[in-house]
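What follows is a short report on a single structure.
Here the complex is missing one protein chain, while the rest keep their positions.
This part shows chain A:
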Amino acid sequence: MSETAEAAKINKWDGAAAKNAVDDAIREVMTGDLKCKESFALIDGRLFLCALAVGVALYALLWDYLYPFPQSRLVLIICVSSYFILMGILTLYTTFKEKGIFVVAKEKVGNNTRVWEASSYVKKHDDKYNLVIVMRDTNGNTREASVTKSFANFIDVNGTVVQNIVSNEITKLYHSLSSEKKEK
């Protein structure tokens, strides 16, 4: 844990880098401290779409090389249109399915499986890190918690992510979402 935290030294003025670093730290907490098992289905879906698109392009390149242009016309039409359709699907996938979710983790509690989804976003030129954690379990409960905090709370003056603080924050959210059921 401390090793990864040590390595994560970033340019703290770069919003995207800061977001990625904090995202990574949260993933560490979810899958490390909290002993949830990361589920890769969502990111694998995106990787699959990307790989498919690149594959289609490579296929078109190869086909056009083997059967120079006028002959390869039909294959090119199919490849080009499916490539752009795939790009469209990829855009829809990232905006409507992933929605900034950077970790999906599963956890077994008795015979109940809880699925945790953490997503984050940062507005342009803003120091506020917005985190949303959603918990779903097999009983059909869905609970959500969100935190908006400045990066200054998670990253120290040198640009290092302070793993302890992130860990505390996430653990707090985790427990509040886990226990909410009992209070009801």
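Everything below uses one rule, namely that a contact is a pair of C-beta atoms (placed from the backbone, for glycine too) under 8 Å apart; a residue touches a chain by one contact, two chains touch by 3 or more; residues count from 1.
Here is the rule we go by: contacts and distances are computed from a predicted model.
A chain of this complex does not appear here, and its UniProt-recorded name among "SKP1-like protein", "cyclin-dependent kinase", "Proteasome assembly chaperone 2" or "Signal peptidase complex catalytic subunit SEC11" is "Signal peptidase complex catalytic subunit SEC11". Among A:60, A:104, A:132 or A:166, only A:60 touches the chain that is left out of the view.
Contact with the chain that does not appear here is found for just one residue of A:66, A:87, A:109 or A:152, A:87.
What chain A contributes to its contact with the hidden chain is residues 4, 7-11, 16-17, 20-21, 24, 40, 43-44, 46-47, 50-51, 53-54, 56-58, 60-61, 64, 68-70, 73, 76-77, 79-80, 83-84, 87.
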